[in-house]
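Only one protein chain is missing from this complex, and each of the others stays in its spot.
Labels A and B are assigned to the chains in the order they are written; within every chain, residues are numbered from 1.
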Amino acid sequence: MSMLEVDGLNVWFGKHQQRVDAVKNATFAVARGESFGLVGESGSGKSTILRAITGLAPDWSGTLSIEGQTISKRRPKSFYKQVQMVFQDPYASLHPRHSVDQVLGETLHLHGFQDIDNRVVKLLDDVGLGQKFRFRYPHQLSGGQRQRVAIARALAPEPELLLLDEPTSALDVSVQAEILNLLTDLRAARGLTYLMVSHDLSVVGHMCDRLAVMKSGEIVEIMSVAALRKMDARHPYTQQLFEASL
Amino acid sequence: MSETQTLRQWLLTETPTSRRHAKISAFYKGWLTLRSNTMAMIGLGILVAMLFVAAAAPLLAPYDPFVQDLGNRLAPLGVEGHVFGTDSLGRDILSRLIYGTRITLYIVALVALIAPIVGLLVGTVSGYVGGWTDAILMRITDIFLAFPRLVLALAFVAALGAGIENAVLAISLTAWPPYARISRAETLTIRSSDYISAIKLQGAGALRIITKHIWPLCISSLIVRVTLDMAGIILAAAGLGFLGLGAQPPSPEWGAMISEGRRFILDHWWVATVPGLAIFTVSLAFNLLGDGLRDVLDPKAGE
Partner (left out) sequence: MMNTLLDVENLWVKFPSRHGIFDAVRGVSFTLGRERLGIVGESGSGKSMTGRAILRLIRKPGIVEADHIKLDGIDLQTKSEKEMRAVRGQRISMVMQDPKFSLNPVMTIGDQIIEAYRLHNAVSKGDAYRKSIEMLEAVSISSPERVMRAYPHEMSGGMGQRIMIAMMLIPNPEILIADEPTSALDVSVQRQVLDIMDKLVKERGMGLIFISHDLNLVADFCDRVLIMYAGRVVEVCDADKLHDAQHPYTRGLLNSLPRLDAPSKRLEVLQRDPEWSEAPSVSGRI
């Protein structure tokens, strides 16, 4: 059984004349423990797929299922214990007035955990931050440290599927390396499944097993990373994308 | 931490060691920013002095503010025993001013409690929930905004009866719509931000998101707005007093004092001028402080 199955997914914004179809008939499946990449240029709808899965994009049709369970329009609390998301911009994804301790503590509280203090400590250690960051506010953290907090928040409910929306595109390359390593380690340690969106082919090549190439809302090709490394594209658009990235 | 760490270092640390430490430290940094603003400190100084005067009124006032001395009516400034002179019933103006600070503070505190809270509730709910709720709440807000403030307050007081409590209520009822507008506008931008999406993904409900995530960000701009509006509120209260619809005689409310002094303004100008100056000073103090607070409380400034 697949961890995540997306079948005939359509996502749109607006109504009537203003309707914009952001994703058109997307179909793919991610196996348990796999790391799957979505690549494409801006506006290709890759992030919108993640938002539709989490329910942040309300207008969608098609079938989404997690471990064979079809997702209803109104997601139950148990859904968020299985699926979590890391956002692109760590400067925008943390509440400016909440300390790290508040962010993680509230998340744990919402998921009904009891030993919140111990868990906050453990989460900070897991993402390589340590205790001295616990009571800091976001403006006292660097971009990489913020993204680590965001990852800790996503890990707090102990999810199985992690949706990564360009988790390193706002970061410097040296910090990107640290965050990507952290994600690799966490996946190995916790047996996580990743669905990762990126515009950077080399990042997807490093992190993923398979990938889907998107163009203006449609998936044009699903390929293995081995094929990506060989620049072995079947679709002309993929070929074009490869050439531009070289 | 090491023994040599000074209090200042402890307060300015980038690595707080407890929840309380982090809060105190953030507060101290805000205080430092405020302190570097001279005008705001002057405003704060005046207000603190006013609080002190109100608290110690019986000790500071040289006379009882209600005792009349008809033999010594309308004494000019600097007359022996009466620094600011006396009014038409021979009451010491300085003493009345001192007791009047209590009334002014009372009005200000009540309005500052009621209006922004109503505005915050209406604005954030309207902005976050959207749809019909938003349309209805905002149209109600528009109706209130469409009336001239003092006229609406007059109507309220006329309906409820004259008196200081009703004046406060009337001012509050007319003061909340701008706060609702501000909080709604802020909520709309906050609502679509990633950190609200992130907490939604933890299964948080609307009530939690509004109270714990949106309010803390709206409150700072409301505080600034309230301090800037304070001057207007004091003036509105004084205006109602002046029109005889606020505090009733013999209460030493500043607006009522001006109203009384109006009759003698050509021959005995100080009777109206001195309370007028008091209103001016306090209004100015609130404005100065509000400007300073804007720099401190703006979340972007902390970055």
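What we mean here is this: contacts are C-beta pairs under 8 Å (C-beta built on N, C-alpha and C of every residue); 3 or more make two chains touch, one makes a residue touch a chain.
Owing to the predicted nature of the structure, the values given are computational and were not obtained by experimental measurement.
Considering A:D126, A:E178 or A:E218, the position touching the chain not shown turns out to be A:E178 (whole complex). One of A:I53, A:M85 or A:L241 touches the chain omitted from the figure, and that residue is A:L241. Residue positions on chain A in contact with the hidden chain: 41-42, 143, 172-178, 180-181, 184, 199, 201-203, 205-207, 228-229, 240-241, 244-245, in rising order.
The rule is short, and it goes like this: only the chains that are shown with their structure count from here on.
In terms of their C-alpha centroids, the spacing between chain A and chain B amounts to 46 Å.
Contact residues of chain A toward chain B in the complex are 54-56, 77, 80, 84-85, 87-89, 92-99, 101, 106-107, 110-111, 132-133, 135-137, 139-140, 150, 153, 156-157. Chain B contributes residues 14-19, 21-22, 26, 193-195, 197-204, 208, 212-213, 216-217, 299, 302-303 to its touches with chain A in the complex.
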